[in-house]
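Take this structure, written in structure tokens, and hold onto it; I'll ask about it next.
Note that one protein chain is taken out, while the other chains of the complex remain in position.
A, B and C are the chain letters, set down in written order, and residue numbers restart from 1 in every chain.
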Amino acid sequence: MKKILVANRGEIALRVMRACREMGIPTVAVYSTPDSAALHVQFADEAVCIGAPPPLESYLNIEKIIATAKERGADAVHPGYGFLAENPDFARRCEEEGITFIGPGSEAMRLLGNKVESRKTMVAAGVPVIPGMMAGGSDCAALGREATAMGFPVLVKAAGGGGGKGMRIIREEKELEESVSSCMREAKSAFGDATIYLEKYIEQPRHIEFQILADKHGNVVHLFERECSIQRRYQKIVEETPSVALTPELRQEMGSVAVRVAKTAGYTNAGTVEFLLDQNGSFYFLEVNARVQVEHPITEAVVGLDLVKQQIRVASGERLSIKQEDLRQRGHAIECRIYAEDPESGFLPCAGRILFVKEPQGPGVRCDSGIFTGCEVSVHYDPILSKLVVWDETREQACRRMASALRDYIILGIKTTTSFLADVVQHPAFLDGKTHTGFIPMHFADWKMPGPGESELRMALLSAAAFSRNARGGPKARGKVGAETEAPSPWVTGGRWRIAGIG
Amino acid sequence: MKKILVANRGEIALRVMRACREMGIPTVAVYSTPDSAALHVQFADEAVCIGAPPPLESYLNIEKIIATAKERGADAVHPGYGFLAENPDFARRCEEEGITFIGPGSEAMRLLGNKVESRKTMVAAGVPVIPGMMAGGSDCAALGREATAMGFPVLVKAAGGGGGKGMRIIREEKELEESVSSCMREAKSAFGDATIYLEKYIEQPRHIEFQILADKHGNVVHLFERECSIQRRYQKIVEETPSVALTPELRQEMGSVAVRVAKTAGYTNAGTVEFLLDQNGSFYFLEVNARVQVEHPITEAVVGLDLVKQQIRVASGERLSIKQEDLRQRGHAIECRIYAEDPESGFLPCAGRILFVKEPQGPGVRCDSGIFTGCEVSVHYDPILSKLVVWDETREQACRRMASALRDYIILGIKTTTSFLADVVQHPAFLDGKTHTGFIPMHFADWKMPGPGESELRMALLSAAAFSRNARGGPKARGKVGAETEAPSPWVTGGRWRIAGIG
Amino acid sequence: MEFNFVVGDREEKLIAEEKEGLWSCTVGDAAFEAEVVRVGPNSFRIVSGGKSFVTYAAEQDGKFYISLGGRQYSVARTSGAAKRRSAVGGALKGEEVVAAPMPGVIVKVPVTEGEVVAADAVLVVVESMKMENNIRAQGEARVKRVHVKAGDSVNFGSALVELEPVSKQSA
Partner (left out) sequence: MEFNFVVGDREEKLIAEEKEGLWSCTVGDAAFEAEVVRVGPNSFRIVSGGKSFVTYAAEQDGKFYISLGGRQYSVARTSGAAKRRSAVGGALKGEEVVAAPMPGVIVKVPVTEGEVVAADAVLVVVESMKMENNIRAQGEARVKRVHVKAGDSVNFGSALVELEPVSKQSA
């Protein structure tokens, strides 16, 4: 590859560009108007403004990106994650234009993007999916047989609509008749259709995913699992590998299913096969993430590979040089996602200027960051700021290292998740490995940052006073960078003002 | 251990304190008066000023450090490297006071510190040392037999004095008689003593060392080699592991010799066994470094252990949990030492204020640093600022990653080795693995930083102009931090002034 | 020197004398001394009561952001006469202007002027950073005015809707 256009922004664009530079391949950044000083623009060898802030006009603007690649002589595109990463039309356009798309082929991507189709394909290939069945009538004996076959508890829900209407958990067969009748009644009244859907109910499941890597010559390996059970708003915020829930046997079994999924889909490049793992050790295929994932660094730390460089090599047609039997997990890695969000207010995103950043350093600490002192966090894009990744010999040590690194991660000017995450990785249930997708709602629903103690209060006031006395050196004095005007204060207008939280 | 006093400063003090914090052990920093704002003072839980800048009054002040440990309730001391790390008196004083010294016992340290004694002990244990013999007469036949036994080339030098007087390399037996006679003549005339010493001459040797780890229960493992051939002024500046010069067989052989050295000396804790490796694959024991070494991070990266945490565990009496057969080298790691030195003027140290620091980030990059924006590099201590360590899948990739990371390492205000090191790791001979202890004199004797090209010059001038226009935000405006007065300019006085280089 | 700050919902006053980096301070009734060294453009080392602290500070628009021991605090400078904000909660008693909690784009305004809304009803949906956020009523209220419509861009603190107590008309 002669030149790679990176069709993304933020930390992942930096991540990809670093790999390119280390491989001796020049990079082209694309950016929207407010991103002209962004880190990915600073790092790239060339940078081209491709449009206005709304993603559709810039980072999602397929034709503009293709035109930029051609104009700048880029023969390959790396899409990062998000934006166009899993858009089969974009992959196809690249293929048509003779530009190497660093990711799977458009056909595999299209198949995996269609949830119904991919479920069918995987069931046919013997991949376990969450058992379920549709029933029009109320033949409770038949339903009971189905439920017994898939194993209690099961979930009965209205097929005709969502919102949890009519939904019930059935834990034993004797509850079945009554629950099914109630559900059908409610379904009929809410959606005019009594059709119900029976699905295996998975209590406090873990989110387990397997990283795979596939070349264009039919070779597929898996790079073991990541556990991503710690989620807020169904989005991962803490990931780790290995998972405490996997025995060597289960790991091997899930790994070979992951490889089978990739082969069945004709998948190439790096990808992730997602599973739910229930408390009995049964696992169910969910979907394939057809891209490099946010949490790929923990796999890199434990397996000892550079996934982005592997992506580039595989995309350019190289054979995988690694064999499944040579791969080993070593030590333990954890990633915490640093978001511009307020964990005290339902993870409300917080745009604004970052006045000061100091990133943690030290052995086993990696910080993939898209921010810097003076940068502006835009309202237009995903609020991810950076990813803090630690590796250590054991899970216990990795948790402690993460807590220490989070404490050393200073971001001033906007609210972030650092303090919240430090409490998560030090929570007794987390330390015990009792992680599941309901962890945050269960343990952290009402998390508040502890207020300052007496001496912290004194030191905070004193620091503010000392800083204001010497403010010449403060960020206000940075000229252009600090030239933002103050937003009109809502309290000067009449009446009572409330800066609304979200519900 | 309840509390650890770290008897050091700079990056290694930080390194140790991070490990302590991650193990839940509070730390006490000691510091000299000019170090009151130093990074290790900021990081520690407690900090005690122990004296004036000259090391003997502070960092080498054994009684003051022991008293501080007792006063603050520290039950262990970590000495880092340098200063008191290999001082057997200090280790013994700690032992006497019931303070755990995190390092080898004072007896082993004393033995290894005595080069003559330790050479004898190791020869007796069958450890290979550089062959040599003393001769009073000029019995060339006998000398020839000795030389043939140790193998040509050999070095003949005056036993009575140094400075290279009379020294000659003898490459073949037929040169022996003439060389020996000349040497004896010169020795006689220079030192009044014609005694000569014959030693095997090792051409362009590699410096290879083995990391060992020994517990107090007789268990010793080695953590493979480091190659530290790239030296200036006989001090390492670039280290890497694995070494390209070692075959698996040689690695195993040298490793078991290293373990034997440790066992012979009754060594405990982490240590390093240094060897010279000649071009034929013969190796010779040099000495043991009885401490954690500057370059320990490359071993950590490749072997997957935290050496400082291992030191602390072993010192507190824990058994090694690792077995030799479980240890594997994975990928390749390189360390570059960032010194406050001017590589254009014989690596002249450069004290002064660091006006701005930006450390490199990214996958496989670790920066163990003792500096920060606004800090003062003192004339009193070793000019090491930080260590940049990279890991990657292969040596070639690691070299490229290092070059890229060095390019991203911005230190303004004093001269450093970053730019020089980037040229070293990209030099064709380095990339070819043709490293030996004469590498820097051979390839970089007259290194100069390339001057700015036309567009670099423009951009540099423009940046200076833009910075000066907006200087409100510059480091001059930092109040107290920037309050240093200008040194009197040497050019305003009469005559021609020269700021001398060193010779 | 006198510094008046608001921390959370509390007003705090710091009275301080500084001499060569040594500060003699009073907060509330408590007096303390502290040695303050500025170690970098945004950081301080403070020694007080035998303890050592490292703090990071930045300022924007009269608001100071302080990081200390891994926690962030914000401290607003006031004239010293700023009113204590009453805690939010309970039924709506006076009029209220509901302001945007973040910059963003209005996706939906499910309420109309004059409508009576229940506590917790969604007033406005704002999209910010790829996520839709529901802005809800904190008590039963009547919608007095609606300032925005779908597609509008709003800044932090922009007025979205005004609410008034239901009792005003229905009483």
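The definition used in the following text is that a contact is a pair of C-beta atoms (placed from the backbone, for glycine too) under 8 Å apart; a residue touches a chain by one contact, two chains touch by 3 or more.
Keep in mind the model is a prediction, meaning the values are calculated, not measured.
Participant: Which shown chains does the hidden chain touch?
Facilitator: Hidden chain contacts in the full assembly come out as A, B.
Participant: With respect to the chain omitted from the figure, which of B:62, B:327 or B:350 is a touching residue?
Facilitator: B:350
Participant: In the full complex, which bits of chain B touch the chain not displayed? Write them out.
Facilitator: Output for chain B: 233, 340, 345-346, 348-353, 355-356, 358, 379-383, 406-408, 410-413, 415-416, 418-419, 422, 449-452, 454-471, 473-476, 482, 484, 486-490, 493, 495-503.
Participant: Which chain A residues touch the hidden chain?
Facilitator: Contacting residues on chain A, toward the hidden partner: 36-37, 41-47, 372-375, 475, 478-481.
In this section, only the chains that are shown with their structure count from here on.
Participant: Which chain pair shows the largest tally of C-beta contacts?
Facilitator: A-C
Participant: Where the centre means the average of the CA atoms, what chain is farthest from chain A?
Facilitator: B
Participant: Going by C-alpha centres, which chain is most central here?
Facilitator: Central chain is A.
Participant: Need the CA-centroid distance for the pair chain A / chain B, whole Å please.
Facilitator: Distance between chain centres: 42 Å.
Participant: On a C-alpha centroid basis, what's the spacing between chain A and chain C, in Å?
Facilitator: 30
Participant: Using mean CA coordinates as chain centres, what's the gap between chain B and chain C in Å?
Facilitator: A distance of 52 Å separates the two centres.
Participant: Return the residues of chain C touching two or more other chains; collapse runs of consecutive numbers into ranges.
Facilitator: 38, 41, 43
Participant: Would you pick out the residues of chain B that each touch at least 2 other chains?
Facilitator: 475, 478-481
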